[in-house]
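What follows is a set of notes on a single structure, which appears directly below.
One protein chain is absent from this view; the other protein chains keep their places.
Entry: subunit A
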Amino acid sequence: MTASMSQCLMQMVQTDYAISDYQSEIAPRWCSGCGDTAILTAMQRLCRDEQLPPEKTVSVSGIGCASRLPHYMNAYGFHGIHGRALPIAEGIKIRRPDLHVFVTMGDGDCCSIGAAHWLHAIRYNMNMTVLLHDNNVYGLTKKQASPTSPHGMKSNTTPFGATLNPLNPLTVTLGVSNVSFVAQAVDWIPDLLYQILRQAYHHKGLSFIRILQRCPNFMEHRFDDWVRDPSKMRILTHGDGLRLAPDLSRVYKNQETHDPLNMERALALAALEGEIPVGILYRNPNVPCYDELRAGERPNTPALVETVLNEEFDKVGIWPDGAAAQVGE
């Protein structure tokens, strides 16, 4: 198989990737202090620790601040159109199952214009890692209310304050059929963010991580209460889940042992008010994946594609006398 051949060749050339191998030549152009940088670093750490070949890794995004991430990864990337990151990623995954697919979206990108794709992607449960960068605001366009903006938030589109209660991406995701992995992370505890991302990567199926992320320019003090008061962060632990380093464990004492198969508790945690749960809320490795159900018997290698196309062309070809018979032979 061509894919595995090239993989072997590449491994012969390079067997040890460093973080710098995943950093593109473009320096991140996010605002100073933006939480997106922590997410990018966690992704690059994951790639290094899992030794993912850059040519076998692809990140797909829509539009927004978060969606700039593929530019900063030295891997394949697809900066798509608004709200359409998931269908593009699904197309890539079904055509190239050998690639490691990461999807990055903002809260506006995923939960507003891309909401329909989001729900169906959860239901299709294709094997990919989805990162929702949720800063509660449209930052790229300089502060408009997003579906996750808190009630009463003043913005350019809601000068008198947002009139609706925010949408909770966790409860919505948990409510969709075939959901298989839902987690929540925060950018200001980068070690847990990395661990959650790693668990998500190893999960078979669509792993959905909502990452609460600070926007220092347009939602400056949104998460200050939680950043400054670690007791408001509830860390979810379980046997094969997160492991807090001793120094972090001293800071984040509010911990709960949670069974990730317990949907009822997961929903309760997702709807928690006042505290932010961090960890894996729900994980079920037995949910069927659409890409596995619909996988073809033969892999779509270039040689196979050429053969099939030629067969189809031959059906309508006009041949000189006797030539068709020779081809037929």
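Heads up, the rule we're going with is that contacts are C-beta pairs under 8 Å (C-beta built on N, C-alpha and C of every residue); 3 or more make two chains touch, one makes a residue touch a chain; residues count from 1.
The rule we apply is simple: contacts and distances are computed from a predicted model.
Student: As a check of understanding, state which of "Ferredoxin", "Putative ABC transport system ATP-binding protein", "ABC transporter permease" or "GLPGLI family protein" is the UniProt name of the chain not shown.
Tutor: So the chain that does not appear here would be "Ferredoxin", according to UniProt.
Student: Among A:Ile19, A:Ala116 or A:Leu164, exactly one should touch the missing chain; which is it?
Tutor: Answering carefully, the residue with contact to the hidden chain is A:Ile19.
Student: Sort through A:Ile81, A:Leu119, A:Leu167 or A:Leu248 and give me the one touching the missing partner chain.
Tutor: A:Leu248
Student: Touching the missing chain, which residues of subunit A?
Tutor: These residues of subunit A touch the chain that is not shown: 18-19, 25, 28, 32-35, 37-38, 40-41, 44-45, 187-191, 214, 216, 224, 227-230, 245, 247-248, 250-251.
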